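Only one protein chain is missing; all other protein chains are in place.
Think of it as A, B and C in the order they're written, each chain with its own count starting at 1.
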Amino acid sequence: MRRYSIWSLLRNARSYHEGWAEAWRSPEPKPEYDVVIIGAGGHGLATAYYLAKEHGIANVAVVEKGWLGGGNVARNTTIVRSNYLSPESAFLYDKAMELWPGLSRELNYNVMFSPRGLINVGHSHEDMTELRRRVRALQLNGIESSMLTTAEIAKKAPILDCSPTAPHPVFGGSWQAKAGIARHDAVAWGYARAADARGVDMIQNCEVTGIRREGGRVAGVETVRGTIRARKVAIVTAGHSGVVASMAGFRLPLTAYTMQAFVSEPMKPMLDTVVMSSKLVSVSQSDKGELVIGMSTEPYASYSQRGSLPEIERVAQTMTELYPCTRRVRMLRKWGGTVDVPVDASPIMGKTPVENLFINVGWGTGGFKSIPGSGFVFAHTIATGEPHPLAAPFGLDRFASGRLISEHGATGALVHGE
Amino acid sequence: MADSYFRQTALAPLGLAAKATDAPGEAGVLMSEHPLAEHVNLRGDGASVEFLQVARTTIGYALPTEPNTVTEGTNSRALWLGPHEWLLVAPLGTALVATLGRGLAGRAFAATELGDARAVIGLSGPNARDVLAKSCPLDLNPKSFGPGRCAQTKLSRIAAIIAQRDDAPSYEIYVARSVARYTWRWLEDAGSEYGVAIVAG
Amino acid sequence: MKRREARLDVGGRVNRDRVLNFTWNGKPYKGLEGDTLASALLANGISLVGRSFKYHRPRGIFSAGAEEPNAIVQLETGAYTQPNVKATQVELYEGLEARSVNCWPTVEYDFGAAANLCAKLLPAGFYYKTFMWPSRFWMTYEYFIRRAAGLGRAPKEADPDIYDKAHAHCDVLVVGGGPTGLAAALAAARAGARVVLADEQSEFGGDLLGRRDVMDDAPAVEWVRKVVEELASFSEVRLLPRSTVFGYYDHNYLAIAERRTDHLHPKDGAGTPRQRLWKVRAKQVVLATGSIERPLVFADNDRPGVMLAESARTYLNRYGVKPGRRAVVFTNNDNAYAAAIDLADAGVEIGAIVDLRPDVQGPLPQKARARGLEILAGEAIVATHGRNRVQSVEVMLLSPEGDHVHGTARKIDCDLVCVSGGWSPTVHLFSQSGGKLTYDAGRACFVPGKSKQAERSAGACHGTFGVADCLDEGFAAGLAAAGAAGFTTAGISLIAPAVEQPGEAGLRALPIVPGRAAVGHGKAKHFVDLANDVTAADVRLAAREGYRSVEHTKRYTTLGMGPDQGKTSNVPGLAILAEALGKEIPDVGTTTFRPPYTPVTYGLLAGRDVGEMSDLTRTTPIHEWHAMTGAVFDDAGHWRRPWYYPRAGEDMAAAVRRECRAVRESVGIMDASTLGKIELVGPDAVKVLNQVYANAWDNLAVGRCRYGLMLGEDGMVFDDGVTARLGEHHYLMTTTTGGAARVFGWIDDWLQCEWTNWKVFITSVTEQWATVSIAGPRARDLVRELAAGTDVSAEALPHMAIREAKVAGFPGRVARISFTGELSFELSVPSSYGMALWTACVTAGAKYGLTPFGTEAVHVLRAEKGYIVSGHEFDGTVTPQDLGMGWAVGKTKADFLGRRSLDRSDMKRADRKQLVGLQVQDPNAVLPEGSQVVERVLKAPPMPMIGHVTSSYWSETLKRGIALALVAGGHARMGQTVHIPLEDKVLDAVVVSPVFYDPEGKRLHG
Partner (left out) sequence: MLLINCPWCGPRDEIEFTCGGEAHIARPADPAALSDQEWAEYLFMRKNLKGLHYERWHHSYGCRQWFNAARDTVTHEIHATYKMGETPPVVAGEDGVVKGGNS
């Protein structure tokens, strides 16, 4: 891999930037791999990278039905945080938090991780109790987080209406300083390039049509480009998990919903932190100057990636009340992604009824931020055949035992489960 | 009667009677609150000819079986709410619940008085339809919705029953008592661009 | 150039008798009624309007419409300011103020232009390759990058304007009011259909407004006037000018942004809604959205003065403005010759018409030749010159393959370059509707494929460019739509006006016009996306680096992501990518378009449900009394409930203490009307109770009440309440205030979908009854007075009994139900009597010191009794056993909803969180709710947590802080000391029973 740096830019400028190498190869699939990962989204690519780096397993293919990095990693609100309620989630997400700051250097690809801090606003006493409970739990777990007064919030987010007469009064909130945003596409591309450099094959436009099993064990995948044999197969197909699982003959406790987000026209800096709230999922301002607004899931199952108007109206209404100066600001672009939401709104990671077939799905509305941590622990799970300690609580078995990890409300997203 | 002195409609606190005018003038929208009445929620097997027959003899006219329509008798009206549910509206003192109790005795039914649970807002005038269109997804065009029709729907965020009475057009808007004031303010606000006059209910 | 030269003395749609004053970058100027800001600026000879996004290069007015990538301005100031407005879409009004964006100190001398100097270091995606070291420095780099990026500025103040919404239904929605749309609307209207015709411009006519077509020997605009007049005469036709259809959603649901006062000065717009969002459900849709002219990608094609050919024509014919004095037309098609001819006729010198095609013989070129205009066929512009405006271009011969230029360059002076690379149908809405696009290689553009919804495209957006053909297609589409909507279309006469339609020869599609130096070498830049400063070299670089999917390329280069959403750059960008990959354009693919077509304000999307209307509020029949008494309210499930009633000088704590004392020592009164109430009627009512509640209901006697826990199928408690048996087959269930709707829906769902043959009807009666709770040792004395005629003695009306009764003379009920643990009565009357009952109670209660108490006092009192509350002790994760309420689970019952889940392995875990009381050792300490509980205090985290505080109050009765908590294995920890770490200190508490007060329930049964 030819390293990127200001020097390489200078050098290439002299040759009119025609000397740049491909960020990754586009190889033909080999007949057999040690591990085949289905889905070249953020989690799949990160898993491949850590398999190669941490476990020396580089004979890996990441098969993708479309273009790599084209899943939810390409359509999210780029928020990175670890302030989850349940310790299990907090520790898992904090593993990612631990990896984010060094990621650009590690991948030699600037993912523009911007730890600009994140506010969770409370609009009622119930909100505040919930936030207090969460912050206290994080602190006792050694995860950075603290409470904020209304005045402190007003200072950090001047465009937020903190007046006593606000339609949604601000009672206070919580703060995570190390949280922030990152450049979503760069995360996928950075992992892809780094994994490729370690010998991983990224095979795009290669839709999986079946999962090959021999005697209860997985043996590979059928794809539109033929059979690819593998000793181990991993399903990392956010938005399609139910479909792929059915190929292996089992169902999952989740539903695919469309989740939208929209951005405003680019404007000069007006919001320097990320703001989340029980009334409005999230708002941040991208480096390009666009306000990026997150929304809740649509109220019915969908793979359409096209959202409907009512949710946009609802969010715009709340946003213009929380941020009165945005009423004359205009929505420039919106998009929809398909998110798999498990009944307890927590991811499903680990073994499946089929031997050597692993899953890492159901990140619902919280997938982006967890990419490094998810890839790291899932690579361990695949390599050793046993769940990484941080991943253990997230197994599929929890639904039979009843030991769910309830993160309802953790994202503010309306989850329509059982 | 003394009784009515103690009884309050949902919007009584707004003192609408005092604001009411009989000369609305240019106002495009006329609003009023209807007086208290008996609103009986009737449940029964709408698929049973026998039940419908007995109900008919009990109230003196047929319950509507065509969805979202209204049938009318001498001193009461019946709105279709569902395949097995109707709303019977009559002046206070009609004692509909008792009548139905006697008439339907021995059959599977429920007749529940809900007159106190509701407010009825009257909305009429040349722009009444425009005001409703601002909040309600129904097609209220005369071709598809006219006198004798009713529908349960969503007005802004409010669950409401809308019934058209005449071609003025005049509408009755039935909402839960607790949201009556929110509904009134919403309609007043939506109607402001056409001019709103408050009239006696 | 001197100003008066730019404005023609005659012609156009502007009103020369109405001069409008406006200011641009602080200087005063004059324009005319009918101008856009762009046409007024051009009329004043202003060509430099802004600076580009990345390189801060000088930019002018490039188009005359929504596709404008350059002329983005800041409109007005203060609360009315509007960022990122396209000057080409702003209607001029008296007193308008506008400024350039993204430049400092001025648009003429912009420091940011320094970016140009290091442009070589800033290829596409350069930021992915650097700023990585040292990692913590990114925040510093970012600080500067953020300030350099962005365009306009958002207002600081709240928006004074109001916005509105309306639903509309129609048989045929016609999008676009050009010749095609007008024809379609007319046809549908004549067929009797309900028609909505929406157009984004201030007047109907579309391209006809900018051309000099003649229809039936009269100017085309005359035909437009007649058609609009006739359409207006139909009662069922709604004409919406200044209305942009920006979204095409499922099932023919379309969103329209109508701009009602944007063309007026802010102060003139006050009062009426600024914009209205129309939400239209259309039986049929006709898309007549026209097309957008494509630029050519050539060296330094971004200088002010470079403009789309058709736009130049529009400024001339519609606004009576000469966009330049001496023009060079640069084209690959015949259509641009019309612009050349119009310009020449208007007295604009034509330096030359440079045509990429070696052989130019179409009717329009012939006409141009005949007019004596010089045509340079098979040649190309290889350079443009001029600092803040183009002053000349250089032209060279183009090789037959179009891959290089040769010969000696010829310099041509000009201050206007009219470019045309062909036309792209405006297929955005079609794509939004779910339809797939197909590529038409002949005209080098995407056209609509198979319709996915009840929709048809007609005219230019369908790839039909000739005006006569458009009229025919429009009429046909209008009739077809009306027919499909159920109207008879036979015998409707539609005669298209006679109009000349010159034939056109094919165009020569050339992704990049070669220059002297290879693309990316040399100083010149070949811009593809002017809005985001994306060049041909950038697109090639992306392809070279493996960003091969069009999505990769767009994201890597930001192609098409600017404020114009790539309306002019989409197809050119694809062409360059395809060429770089050696593929055909359709194989590279296009991206699907999503709403909005053009940006829409958030105010519009929010509508009028803001401020006072922002949230649905529910009030009880007794609300006025609470409000007048100065109650502080607390919201639950939209209900506004009295939280506490402060007296003069009292803070919340003092008021709540007083209210609690009153209930424990004398008597208090509470408005309990908000509790959910459901009547169950029918022989199977008891079966329902047995299924939805965990406990057994068979032996409940008439006139008695019972408490029950409701579980989800997952075994978790989700609601609780008391149900009374009013008659043989008649029950009245009460639910929590917030849970009422959910519980009703839950039961109704089972009855409709599973227990379909059960004989029972359920009806919500929550709002039928006003309920007043009288609690305290003196409660009976008061109730005895109020319910005269009913024996309310402990014997006749014991705890959990209910009777029909006259209360304060009104027909109602008396029940012995208590949330407080005190002797307590519930009086219920029909809501209309609610206020009368309350005032009667207050009057009669005065002598007992009757004290109104709010929800906070109730919370304290119930916590003293260890009563659970939704959202505190149960939140969808606790079972009855966790709550220590196994007694509320029918051991002998074969089945009830949620029962099976209680037998799952995890429910048996000894260390599940269980409800306990916490007695803090410092009696004066009140734990913050939500605090975490630990078993051992460690020096540093992580510190394993065993639970959290669910409720915590100062108990006035016990004169100490009390708390309820869910603690792992709590039931086995009685007497154990646990610790609660707070911000500044750690508190110790003993695990005790959750019942702090009157465990035997003496007072309750008293």
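Methods note: a residue touches a chain if its C-beta (ideal position, glycine included) is under 8 Å from a C-beta of that chain, and two chains touch if they have at least 3 such contacts.
Here the structure is a predicted model, which means the values were calculated and not measured.
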| item | value |
| --- | --- |
| Chain not shown, its touching partners among those shown | A, B, C |
| From A:39, A:220 or A:242, residue that would touch the chain that is not displayed | A:242 |
| Options A:58, A:166, A:301 or A:392, residue touching the unrepresented chain | A:301 |
| Residue among C:212, C:367 or C:899 touching the omitted chain | C:899 |
| Hidden-chain contact residue, picked from the options C:80, C:93, C:204 or C:249 | C:249 |
| Among C:117, C:628 or C:753, the residue in touch with the chain that has been omitted | C:753 |
| Contacts of subunit B with the absent chain, listed as residue ranges | 67-68, 81-83, 85, 137-138, 151-154, 159 |
| Residues of subunit A in contact with the chain not shown | 240-243, 246, 251-256, 299-304, 306, 308-310, 340, 343, 399-402, 416, 418 |
| Interface with the undisplayed chain - residues on subunit C | 249-253, 279, 281, 434, 452, 713-714, 745, 748-749, 752-754, 756, 894-895, 899-901, 903-905 |
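Operating definition for what follows: only the chains that are shown with their structure count from here on.
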| item | value |
| --- | --- |
| CA centroid of subunit B to CA centroid of subunit C, Å | 33 |
| Subunit A, residues touching no fewer than two other chains | none |
| Sites on subunit C at which at least two other chains make contact | 165, 279, 609 |
| Interface residues, subunit A side, partner subunit C - complex | 4-6, 8-10, 12-13, 16-18, 20-26, 66-67, 69-70, 74, 87, 101-102, 104-105, 108-110, 112-116, 124-126, 128-134, 136-137, 139-142, 147, 159, 167-168, 183, 185-186, 189-190, 204, 264-270, 285, 287-289, 306, 308-309, 312-313, 316-317, 319-321, 324-336, 400-404, 406, 408, 418 |
| Residues of subunit C that touch subunit A when the two form their complex | 53, 80-84, 120-121, 123, 126-133, 135-136, 138-139, 142, 145-147, 149-159, 161, 163, 165, 247, 249-250, 253, 255, 277, 279, 434, 518, 520-521, 537, 541, 544-549, 551-552, 555-556, 558, 561-563, 565, 594-596, 599-603, 605-607, 609-611, 614-615, 634-635, 712-715, 871, 876-877, 901, 904-907, 909, 928-932, 934, 940-943, 945, 948, 981, 983 |
| Residues of subunit C touching subunit B in the complex | 164-169, 194, 272-273, 279, 281, 608-609, 612-613, 616-621, 623-624, 638-639, 679, 681-682, 759, 761, 763, 765-770, 810, 830-836 |
